[in-house]
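Here's the structure, in structure tokens; my notes come after.
One protein chain is absent from this view; the other protein chains keep their places.
Moving on to subunit A:
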């Protein structure tokens, strides 16, 4: 490892005194991986930087644990161990002429055991922005709170509310940095900003889609069935509330991992309102009466 072996293409070569002393030290130490030894606990920095003011957190991972390799063992097709990350929940959101309706269930499960029937799966980022959660509760709660922090900082720095597209982009960039490391998040960012009503679906792969209607979670297919059959752009507000409630109810009826209550929000031009929180059992009775 002499001087001649280094292919140094940096433009600062020879001008920055710190770099030349580092390289001299490298030569003396003859270590390939000196960085791992010199940084505390050999920590590796995973950082996602998306511009000067919109940089994201650095997350130190202890040496010896490479999350991507760890997860690969469990996602091999023919492996003996297979970890399935199901997004055990049902959430939905759709746009219509009067804004965006967001409806979620509230059951939190750990395998076959129901943790709680009354979990808040919608995070109120600011009076104009909502984020839904499906997947791993811990991941969702943590990352959406980090998103809320970034949104607040954006508002302080730029003196205007963050747009829905920017907020969803921030979240998807953060998650893309941890791709393959086993995060499980299926989130919809909903709001009304200077560009009008906004609805984005963001997940742990870094997918980010804009659309008029989304449903996530293990019960999403049931919810899509009901939503697709009843959705029109020109729904009235009561019709939209009814459609969203019905869709979540039917998903909770058939999906084991969804249930509890239906929490519904309506995002309007001047902010969101919480429309209702109905227990699924009561809804069952209500719809039963309708059929009779």
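Keep in mind that, in the parts below, a contact is a pair of C-beta atoms (placed from the backbone, for glycine too) under 8 Å apart; a residue touches a chain by one contact, two chains touch by 3 or more; residues count from 1.
Assume contacts and distances are computed from a predicted model.
The listed options are "Large ribosomal subunit protein uL23m", "Protoheme IX farnesyltransferase, mitochondrial", "Transport inhibitor response 1-like protein" or "Proteasome subunit alpha type", and the UniProt record of the chain not shown names that protein "Proteasome subunit alpha type". The residue touching the chain not shown here, chosen from A:173, A:187, A:216 or A:263, is A:173.
In the complete complex, the residue from A:116, A:158 or A:212 that touches the missing chain is A:158. Mapped onto subunit A, the interface with the missing chain covers residues 17, 50-54, 157-158, 162-163, 165-166, 169-170, 173, 194.
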